[in-house]
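Provided herewith is a single structure, encoded as C-alpha cells, for subsequent inquiry.
Heads up, one of the protein chains got dropped from this complex, but the rest are sitting where they should.
The letters A and B name the chains in turn, as written, and every chain counts its residues from 1.
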Amino acid sequence: MEANWGTLLWQGGAVFLTLAVFSFLYADNPFYKFAERLWVGVTTGYWTMLLYHQGFRDKVIVPIVYEQKWYYLVPVLLGLLMWFRLSPRLGWVSRYALGFYVGISTGIFIPLAFKTAIFLQVEGTIRPVAGFWPAVNFTLALIGVVCALAYFFFSRPHTGVLGVMSRTGIYTLMIGFGAGFGLTVMGRVALLVQRVIFMRDYFVSLWGSLF
Amino acid sequence: MKKQIPILIVFVTGLIMVLQFFVPHAASEFLFTYANDFVIVIGILALPLGIFSLMRGTVIKARKDPRERFYAIVTIVGFLVMAIANFRRDSGPDSLAQNLFSYVMIPCQATIFSMLAFYIASAAYRAFRVRTWLATVLLVTAFIVMLRIVPLPEPFSSWNSSLVQWILAVPNMASKRAIIIGVGLGAISYSMKIILGIERGYMGGDK
Partner (left out) sequence: MRDGMAWYDRLLNIDRRWIYVLMALVVIVPAVRPFTVPVGISGEVRAVHEAIEAQPAGGVIHLAIDYDPSTLAELQPMAEAILHQCFDKDLRLVITALSQFGPAMVDELVTRVATEHGKQRDVHYAFLGYKPYPAITILAMGSDYRVPFPTDYYGTAVDAIPMMQDIHNFSDVACVVSLAGGNVADMWIQYGNAKYGVPVALGVTGVMASDYYPYLQSGQIFGLLPGVKGAAEYESLRERPGQASRGMPYQVTSHLLIIIAMIVANVGYIAQRRAHAGGR
C-alpha cells in the first residue's frame, strides 16, 4: 500500500467499515447497521449509473437519437409498459411487455437446456472408454448417475430394486455434497484471508507513515 | 383480455423461438439476433423498477420509523453521492467514484461474505455429527477433500491428492450430473408449462 495520506485516509475508512461489518459476529449493533445501509445505498447508486451509461445510453439514446434506428421505439415502448406494474389499477398493462420477455427467453431456453443438461450429459455418461481403470471409473460413474436419478424418482415407493438403487444413489449424492463442502471451506476462508491481508497491509503502511 | 392476450403472446413468441433453433436459414438468424436485442432493451427499461421500489421503500421508512430514520438517510445519502460521483461515464482512477467503489463498496461487500468463513467453522463444529452412515460418508469425504490443502508428508500427500482427484472426477461428478439432469428436466417442464399457459405465476395478481 502507498504511504500517501489521501489514500491512507480512504483505506482507513475501508478498515473502519470492515471492522464494523465484522462486529456483527459478536452481535447486531449500530456500527454494522450503518455499514450495511451505506453499502446498500452506494451499491444502488453505482448500479443505477452503470445501467444508465452501459444500458440506457448505449441501447436506447444512441440508436434512436443519434443513429435514427426508429425500430428501437418498439422495445422502448414495451419496456415502458413494464412500469405500469406500480399501479394497482393498471398493473395488468405490464403483462403485455412481460409476455414478450417471458416468451422469447423461455423459447430460447428450452432447446438449449435440452442440449446442455440432458443430451450432452447423457452422452458423457455413456461415452465409450478404453483401458481397465477408465472402464472401472466409467462403470462406477454410470451406476452413480443412474442410482442418484433413481433417488429422485418419487412416482413409485423406494422398495425392492428401486429401493437398493435409491440407497446407492443417496450415498453417491452424499459423497458429492461432502466434496462440495470441502471446497466450500476453501472458498469461504479465501474471502476472510483477503480481508485480513488488506487490514495487515494497511496497519503496516500506517505504522510506516507515522514513525 | 387482461390475461388471455399476454398468454397468447407468450405462446406465440415462445413457439417461434423454439422452432427458430431448428431453422438454419438467414431469416431465422435475423429474427434470433433482433429478438435478443429487443429483450435487452425491454429489460434495461424494466430494471429501474427495482431501484425505484428500493428507494421508495427507504424514503417511506425514513418518514415513518424514527428508529430507522438515521439508517434510511445513510442509504439515501450513499445512493445520491455515488450516483452523482458516477455521473461521468469514465471518471478515471483516483476519482471520487473509483474511491467510493474501492474503499466503500468492495470492503463492505467482501467483508459481508467473508463472515461466512466464521459461520462455516461454527457449522463444522456444531452441526457435523456422525449420526448416521450417510452423515459419516459426507463427513469423511469433506475431511479427505479438506486435507488436500494441508501439506502432508509424502507419500500421504500424493495419495490424498490422487484420491481427491478421483472423488471429484467420479462419484462427485456422478452426483452432480444427476442433479443437473434432474434440475434440467424440471426447468424444461416448467418452461413448457409457461409457454403453454399452464403456469401463470409470472403475471402477478389475479386482477
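Everything below uses one rule, namely that a residue touches a chain if its C-beta (ideal position, glycine included) is under 8 Å from a C-beta of that chain, and two chains touch if they have at least 3 such contacts.
Source: prediction; values computed, not measured.
**Student:** Just name the one of A:G6, A:G124 or A:G208 that touches the chain not displayed here.
**Tutor:** Residue touching the absent chain, from the options given: A:G124.
**Student:** In the whole complex, not just what's shown, which of B:I73, B:A110 or B:L134 touches the removed chain?
**Tutor:** Candidates B:I73, B:A110 or B:L134; residue touching the omitted chain: B:A110.
**Student:** Which parts of subunit B are in contact with the chain that was left out?
**Tutor:** With respect to the unshown chain, the touching residues of subunit B are 29, 32-33, 36-37, 39-40, 43-44, 47, 89-90, 93, 97-98, 101-102, 105-106, 109-110, 112-114, 117-118, 120-122, 124-126, 128-130, 139, 142-143, 146-151, 157, 161, 165, 168-169, 172-173, 176-177, 179-180.
**Student:** Take the complete complex as the reference. Which residues in subunit A touch the chain that isn't displayed?
**Tutor:** Subunit A touches the chain not shown through residues 25-26, 43, 46-47, 50-51, 53-55, 57-59, 62-63, 105, 108-109, 112-113, 115-117, 120-121, 123-124, 127, 141, 176, 179-180, 183-197, 200.
As a convention for this text, only the chains that are shown with their structure count from here on.
**Student:** For subunit A and subunit B, let me know how many angstrom lie between their CA-based centres, rounded off.
**Tutor:** Averaging C-alpha atoms per chain gives centres 3 Å apart.
**Student:** Across the complex, what residues on subunit A touch subunit B?
**Tutor:** 10-11, 13-15, 17-18, 21-22, 24-25, 33-51, 53, 55-57, 59-60, 72, 74-76, 78-80, 82-83, 85-86, 91-92, 94-114, 116-118, 121-122, 124-125, 137, 140-145, 148-149, 151-152, 169-186, 188-189, 191-192, 194-195, 198
**Student:** List the residues on subunit B that touch subunit A in their complex, please.
**Tutor:** Touching subunit A from subunit B are residues 2-3, 5-18, 20-22, 32, 35-49, 51-55, 58, 71-72, 74-83, 85-87, 89, 99-120, 124, 134-135, 137-146, 148-149, 166-185, 187-188, 191-192, 194-195, 202-205, 207.
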